[in-house]
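The complex appears here minus one protein chain, its other protein chains still in place.
Naming follows writing order (A, B, C, D, E, F and G), and every chain is counted from residue 1.
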Amino acid sequence: MNHEKSITEIKILQGNEAVVEGALAAGCRYFAGYPITPATEIAELMSERLPPLGGVFMQMEDEIASICATIGAAFGGALACTASSGPGISLMQEGIGYAAETEAPIVVVNVMRGGPSTGMPTAAGQQDIIQARAGSHGDYEIIALMPSSSQEAFELTYRAFALAQHYRVPVYVLSDEIIGHTREKVRIPGGLRPIERKHPRERENYLPYKAGADDLLDGMPAFNEGYRLLIDGQLHSEDGNRAGHLPDVCAQLTERLCRKITGHREEIYDLETHFLDDAERVVVCFGSPARPALRAVKDARDRGVRAGYMKIRTIWPFPEEAIAALAGKARTLIVPELNVGRVVQEVRRVTAGRTEVVSLPKLGGLLHTPDEILAELMKRRRP
Amino acid sequence: MNHEKSITEIKILQGNEAVVEGALAAGCRYFAGYPITPATEIAELMSERLPPLGGVFMQMEDEIASICATIGAAFGGALACTASSGPGISLMQEGIGYAAETEAPIVVVNVMRGGPSTGMPTAAGQQDIIQARAGSHGDYEIIALMPSSSQEAFELTYRAFALAQHYRVPVYVLSDEIIGHTREKVRIPGGLRPIERKHPRERENYLPYKAGADDLLDGMPAFNEGYRLLIDGQLHSEDGNRAGHLPDVCAQLTERLCRKITGHREEIYDLETHFLDDAERVVVCFGSPARPALRAVKDARDRGVRAGYMKIRTIWPFPEEAIAALAGKARTLIVPELNVGRVVQEVRRVTAGRTEVVSLPKLGGLLHTPDEILAELMKRRRP
Amino acid sequence: MRKEIKLAGFGGQGIVLMGVMLAEAAGYYENMEIAQTQSYGPEARGGACRAEVVIADEMIDYTKTLNADVFVAMSQPALDRYLPEIDPETAAVFVDEMLVTAVPETVRHLYRIPATRLAEEQCGSRMAANTVMLAAVVQKTGIISLEALGRTIRERLAPRLRDINLKALEITLAYLSGGDTHETL
Amino acid sequence: MRKEIKLAGFGGQGIVLMGVMLAEAAGYYENMEIAQTQSYGPEARGGACRAEVVIADEMIDYTKTLNADVFVAMSQPALDRYLPEIDPETAAVFVDEMLVTAVPETVRHLYRIPATRLAEEQCGSRMAANTVMLAAVVQKTGIISLEALGRTIRERLAPRLRDINLKALEITLAYLSGGDTHETL
Amino acid sequence: MNPIGEKYLRKKALPFLWCPGCGNGTILGATVRAIESLGIREDVALVGGIGCSGWIPVYIDADTLHSLHGRTLPFATGLKMSNPKRKVIVFTGDGDCLGIGGNHFIHTARRNLDITVIMVNNQIYGMTGGQVAPTTPLKAKTKTSFYGNPEDPFDACELAKVAGATYVARWTAAHALSLSRSIAEAITHEGFAFIEVIAQCPTQAGRIIYGTADPARLLDTLKAQTVSVKSASKLDAEALQGKWLIGTLHHDKGKTEFSRSYFGMAGPRGGKPAA
Amino acid sequence: MNPIGEKYLRKKALPFLWCPGCGNGTILGATVRAIESLGIREDVALVGGIGCSGWIPVYIDADTLHSLHGRTLPFATGLKMSNPKRKVIVFTGDGDCLGIGGNHFIHTARRNLDITVIMVNNQIYGMTGGQVAPTTPLKAKTKTSFYGNPEDPFDACELAKVAGATYVARWTAAHALSLSRSIAEAITHEGFAFIEVIAQCPTQAGRIIYGTADPARLLDTLKAQTVSVKSASKLDAEALQGKWLIGTLHHDKGKTEFSRSYFGMAGPRGGKPAA
Amino acid sequence: MVDIIIDEQYCKGCELCMHYCPKQILKKSGRRNAKGYVPPMVADPEQCSNCRTCELICPELAITLEDKP
Partner (left out) sequence: MVDIIIDEQYCKGCELCMHYCPKQILKKSGRRNAKGYVPPMVADPEQCSNCRTCELICPELAITLEDKP
């Protein structure tokens, strides 16, 4: 975060409230949404907080309208955001693909609940992680951040806006019912500045979809700033004109849309690690389970196990190198997650059989207890 | 397919037409859809073919209505189906999750086009394969079949209905623009019988969601057959009553919904293999690229390369064992696909570093030529 | 130091507000780390409602209760439902005298507080029963200071709730000082 | 044996129907394996339109054309656009005499067929130009038999199209037998 | 428990999840009484939306599909068209039907498909805790219209009529008997039948919009905003301003019903749905 | 090329992908002439749906968003509300607007958001090749109504009015001059302005529904089904049966526009959108 | 004459029956049921006109009017 580390204020906030405060601090001035448990408080608080800031809160007729209005506002010049949960996020998939294709910088908050379908409307899950990357049709990449506390809900939402602008990409904040509804202290850092949108360096002959060597676009002008933009969900040339009939143009754009994220993954990663130096058994975690996981790792250390901890705050792009590097050192990776075991598959893939990978799924809306993770750390303790 | 192998008729059909014929042969009597390139011909032909059979074709107001009407008809007693392409399939994700959760036997045909978003509306892609498994929120599993010819479009659609009824699950037919719009000969097998829905063994005290030891439900009664069914998208008990507040019930149901597919994967697999006995370099393929791949493998054999061929007709559940077994034998697996390289990741995961895995992506709506695959087979030829 | 408090009752009894007040008192005025959660949604409607607070003097790893130090039951179904999650040997159990009649004998530290009755009779509204109970908990367990609770009511509640809740605090303290708490050990 | 035919022109010229007729003739009446594809959608509207047929005596692995044996261009833009995909040394190239005026000299086997003119003048409709061209292709290359083409027109076309297309077949054969095909070698 | 409840409710699902004094229970009662009066329990297919109101059919022991938010009508369409003999009854909220589900609403009405739609209008999103709905009065404060609702509400009955519905009626939860009779009439009507029930939601609309959580006071307030169709004819436009008309608002028996036209038009073997 | 085209078109995107004689080009011309007459080229934000009609704004060299099928209005809402000073003009087809997009249509009208919607009604799904639309006449055969359309079409203008639109007009592509003036009036109108343009689609609707692919004959046939608002007052119901009213059908200048009410209600600093 | 039977187990004490009884003969009982709600009691059964309003409006289907023999 591009701000001084001094703390200006301490607030007790639910994760959902912290998301709102993080968004507003980043300069979010447009929110279109539709109520859904357990994300509704985000809309509710936005409806109170935005108007006095001159911002716009709109409850739309559904989630499809919400994501589309959010994208429209982004091209209109606003830092824009929407929030929902499982069923609503599923409805947004076409819009999210549009945002990815048109390189619309938006933030989508998914306060995950248990699924599938209506599932467990008032309980937590982490079952939408793969959907976040692949829920829309076609090849594309997004960024997804996973907070594990109200503090991170604030910080990662702020960062989500920064990443969205920088990479011109939809950024998910994958929170969950536990984070969303737990009140905790949030230390608001001082000197937080709103994210500014970069204007294009070129004005004459500006090509809205001409990327630099880094695969990124040259800033982002808004509508009615004199650029005569053409934004199209069809694959297009650098000037924005449709190119669905030009295989090379389409292939290159598709590749760039993916590479601009995966190719910058080492800049995007955000990991918190503890005790890795000599760790033999490492818990690789993200979101809610990262809390009991840290407790468990500490407890295991207390009991003489060389336990380690890696918390992934940026689940997409997946921190392949960091995890592959773990595989070279630790003998076992333990992956607790609130689903049948999805991210563990990615861990298996990038570790390519070089280390034991243990899945620790938890379903039914419950969170792992520290003891459950500890038991796994102890169980296979080296003899 | 439960039919004698004699051929009763030869027809020249586009893949899209073959899908319709396969569906009608299976007993499909309800189709709800919405036009979209390149899937529209399926709806068009259904609108002509269904009414004389006493069946129902409905063009709905959108794809959401289409999938929901399809599910409604399935519970109403019909073998039901819908078809679309990328944007429409993305809109259907909430409904597909509902079908998975309520164990509604429906068939969803995705005639894949290039994405993301409007993408390449008139060109082919295989970019929706991960979406098919994970596009809706929550944990669930589906079955997905991938034809590589009009013949397979017919046969796999027929099988899709059988699988949907047997496993009480939404089944995707993942066709693509090339298959959909290529006219080829289809040999209609003789003795094809419509798929019949099994009625429950129990009538008294029938519990609609009580599964057997095989994780499968006891048949499927329709509405208004006297069972007083309760169908709910919320996780539920065996009697259908909502259980979103009961962690154990929810956890067990979620696990069963996944296990009833993954646990039966070896029954579901359908692979076509050639030259595997002594193969050192194997092309693992599916859908359209399976055609040039076969040509390339034959050509490579002609040139003395020990090339092998595995065509996956059932991409989900993923044929883990079969591919893992390849890894033990072949030195290189080559995976041609019409996307940036997605299924190759699954191949990497299940082979766990035990073999070289080469991704052969192809974008821009084009199909690999045999020579492109051959080049890969030749390039790394053992010295 | 880590203290866990579990509060349960009917929806509409202000259970969640009790939790929030406790958390805010500890967090804002006693410089503690806190984590507060609750059940809600359809389950909170007429049915059981539950809130939890964890108070600690260092970063809280695990935000849910594992082994509650204090358990408050504002209804019989709430007691019945959550008692199995509590250690009856160690937890201080507070129940509404009127609404909770059957308490298993295994509970070692039981406080029967006539919260609803006091609220109705002396504050003129059942709605204040939660603050009565909270005041009793604070007074009896010292989990936070009474002063912090008072500041929370004064500084953080909406004006329309402030007065009645201050009243509730007052009458509770008066009642408890009267010495007639039913306490079973 | 594998033969590849590529057909191109404007949308609305019946290019796809040419492909389908060729494929059906070969598939139904000559017992061949076939694969027929086309471009379509917005691209097929006013712009370039393209159809391809592969005919083989064994299973067709690759359904698109790799190296067309026959290329038919019903418009100048179609010729210009697709000629680079064709081997001008080996392919038999058929063009509409009226609509395609500039053909590079590299094309070795060129047939100029006045398809549109014959259709307009002798069948009373430009719409029959495709059948005129197809008949010429079949007659000149023998890629399928004329009989199979005739059966296809009689048995597979919609009644309203049948007569005009039979007429087109007839006049084409008459024209070609007249010997005034412009054939450049 | 009233005998009609004993006979028609799924005992295991009780008690109702609704708040005390919520109108949904009354509407449930009116519905089962209509079903009982017509003797069609085994022929009904009930569909519920997502929302408090969507739970009504879940408690009724008949064939019930609890669907997705806003999607009752497509599900109902599939059920109806796969067997046009069944009587499909849909329960939906104002948000479910007019908010997210608005498109299905106008299209199913346009088709004049023979189903009965009971829309519970509590003027708010009840289940999610009191957010603004497309029926919330202008300027009303809700959880998501903190500074007052800047949007005019829909008149659902007008919309249904223009879209093509052939039976349209409106009642409040205080009209339990008329409502029950109207439901029976709607089920009997061959075509798209729409009944809007103005219902009290004391917990959300009551507390947030009307400043009272007392069910009876709230219901009285709602009733006071209604005028019966009969007396309306005697009132001028000004007196009718902002009032809900109550009663049967539209009943067109002449328009062909969708499944009839469908199976009628359906070519050679038309007219006969598959077994 | 006409000078207005020289001035306003994206040259690289030419030629138009439309079929010969398609009404969309005429509508494009009417629009750029309206923009020119108002002198607002730099203030417009154009939004197109997916369909042949949705391509209109793609050819206009201004700020253009070519959106998703059916979703023009939410995109337009985001554009408008992020800067209420811009003039948002939406181009949508009958399928785009009334089919998949019907819900956004009625809700955006209800809000009376200040945007101009030009709906090209060719009575069919043109771009996908001639499938039945919610505007296709009853009994008409299309690619997906093989045995005749069993559904009644919507009257889009009636729907817009009931939903809350404050400017409603209808023209055909043969009324190029009136249309252009009406578009200018609609842009100037502060509120939700809806213009339906009955347009000839010779390739699909012409060939399939009307049995002619001749643009002029088709357009004449369509025109023959219209009656101007003026002359309508002199005709009885029977004479009007099945006719389209042409002209300005509704113009309510009294209802507050959404962005105005929004920024008016928005609390302490209300009234001022963020820079 | 009818019996007015109130099933206290299901009653949620909403008071709708009391409010809408034209004879005002349903009153708060003062008793609390297991869930803490106060069900109505029949103050003056003789007065009942058997209009069924209470039965029809009770959202919990907790009221039964039974004809007395």
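Here is the rule we go by: a residue touches a chain if its C-beta (ideal position, glycine included) is under 8 Å from a C-beta of that chain, and two chains touch if they have at least 3 such contacts.
As the structure is a computational prediction, the values presented were derived from the model and not from experiment.
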Give me the visible chains that the unshown chain touches, in label order. D, F
Which listed residue (F:219, F:246 or F:265) would be found touching the missing chain in the intact complex? F:219
Of F:180, F:204 or F:261, which one is in contact with the hidden chain? F:180
For chain F, which residues touch the unseen chain? 1-5, 9, 14-16, 18-26, 28-30, 33, 173-174, 176-177, 180, 202, 214-216, 219-220
Even though one chain is hidden, which residues of chain D still touch it in the full complex? 10, 46, 75-77, 99
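Going forward, only the chains that are shown with their structure count from here on.
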Interface with more contacting C-beta pairs, comparing A-F to B-D: A-F
Between chain C and chain G, centroid-to-centroid distance (C-alpha), Å: 35
Centroid spacing, where centroids are CA-atom means, of chain B and chain C in whole angstrom: 54
Among the residues of chain A, pick out those that touch two or more other chains and give their numbers. 37, 51, 61-62, 64, 87, 94, 98, 117-118, 121-122, 232-234, 244-245
For chain D, write out the residues touching at least two other chains, lowest number first. 42-43
